[in-house]
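Before I ask anything, here is the structure I am working with.
A single protein chain has been omitted from the complex, and every remaining protein chain is retained in its original position.
When the chains are written out, they are named A, B and C in that same order, and each has its own residue count from 1.
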Amino acid sequence: MELFESKVRDSFGRQAFMTTLGAEIDCIAPGKVEIRMPFNPDHTQQDGFVHAGVISSIMDSACGYAAYSLAPEGCNVLTVEFKVSLLAPAMGKKFAARAEVKRHGKTLTVCAADAFAINGDREKLIATMLGTIITLPAPAPSPAV
Amino acid sequence: MELFESKVRDSFGRQAFMTTLGAEIDCIAPGKVEIRMPFNPDHTQQDGFVHAGVISSIMDSACGYAAYSLAPEGCNVLTVEFKVSLLAPAMGKKFAARAEVKRHGKTLTVCAADAFAINGDREKLIATMLGTIITLPAPAPSPAV
Amino acid sequence: MELFESKVRDSFGRQAFMTTLGAEIDCIAPGKVEIRMPFNPDHTQQDGFVHAGVISSIMDSACGYAAYSLAPEGCNVLTVEFKVSLLAPAMGKKFAARAEVKRHGKTLTVCAADAFAINGDREKLIATMLGTIITLPAPAPSPAV
Partner (left out) sequence: MELFESKVRDSFGRQAFMTTLGAEIDCIAPGKVEIRMPFNPDHTQQDGFVHAGVISSIMDSACGYAAYSLAPEGCNVLTVEFKVSLLAPAMGKKFAARAEVKRHGKTLTVCAADAFAINGDREKLIATMLGTIITLPAPAPSPAV
């Protein structure tokens, strides 16, 4: 496993909320991440669809890790902001969020993500995100190290 | 309890994800809703802060219900889109999302929300949202009714 | 010229601000519009780059007309909201905004647009937009008509 993949999987494994959602990283490439998540009735809104905030959460994590996959060693990333448009009710057995870096900079990275509801072989686009991620330089090593 | 309040509390009670988050409606006025939520380590990201998607979720629900409180009887509301800016790490014992309608229209309503981390008496602004909600007309009553 | 194209060109011709910017429609397909604009020092910000609002303007018009190209006869469209991320300084001899419908609905249409700076054969991505357009039904014909 390459460094960019192992560091993304390592950090993702520490996102307790992704575990709570049952979300998993499906594939990683430099600047691209896909996250998958099963339907869970505990994550629905009043009509029984998955809550917009849950779909936004897997899109946000996918964007953050797409940016992180390109970040220099030792750097951290944080979401600055995102905008999400909800295109169809989040109704399905599984969901996927696919993020891609649109512009990678030393400080700021802009990512786009699409979310899909998956039922058998069919995928339906249900949401799209545009967000900004900041790369924070690694803390200077402490004198004791 | 007035009608706008009872219908908001009723719908909120059906949002399973809000129950999962331990979120509760703190107060409701026409066009204004506040939601509160305790810290829960199951909802954190890799650094131990609450995940941006969780904070966005309570802001989104607060915006949706602020719009819903003004919607005509029988109508439903759905989030069209939102943009969230993350202003500080979501670190605290409790969190509040306060939403207010900025423009109420027959079809579209625009809401703004702020999110705060609460530690004892102190509140810190941690995020802000601007979103659009659509009001869907009540289905026509069926002839049998 | 097909109806969708003639109605888009007709409406675009009435956007005085596009004329002021020297902007022109480069190509139209159902759900897709490209607008081009030359550099003009009257439209710059303090560093001599084209103002973000000008680039946003041609992206917004491109999104609006991409939606309008799919709207039923007699309907109008209006921008509800948009989000733009600025990816590089708007520095070039010409600029292009390419918009595409991501989700077309009866009431709301979501469009994405990219903006490019063009210097000779080279294009550079300088901005990206995600926006929402509302389709308004044609006014009912007046009894006298």
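One rule holds for everything that comes next: contacts are C-beta pairs under 8 Å (C-beta built on N, C-alpha and C of every residue); 3 or more make two chains touch, one makes a residue touch a chain.
For clarity, every value in this text was computed on a predicted model and none was experimentally measured.
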Hey, which of C:S56, C:T109 or C:T135 is the one touching the hidden chain?
C:S56
Which residue among B:K7, B:H51, B:K83 or B:R98 touches the omitted chain?
B:K83
May I ask which residue of C:S6, C:T20 or C:N119 touches the chain that does not appear here?
C:T20
Where the complex has a chain not shown, which of B:A16, B:V33, B:A90 or B:V110 is the residue touching it?
B:V110
Spell out the interface residues on chain C facing the chain that's missing from view.
11-12, 14-17, 19-20, 41-47, 50-54, 56-58, 60-61, 76, 78-86
What residue numbers in chain A mark contact with the hidden partner chain?
80-81, 83, 107-108, 110, 132, 134
Where chain B meets the left-out chain, the residues are 83, 85, 87-88, 102-103, 110, 112, 125, 128, 130, 132
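Here, only the chains that are shown with their structure count from here on.
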Quick one: report the Å distance separating chain A from chain B, using the average Cα coordinate of each chain.
22
Taking each chain's centre as the mean position of its Cα atoms, how many Å separate chain B from chain C?
32
Multi-partner residues of chain A (at least 2 other chains):
83, 85
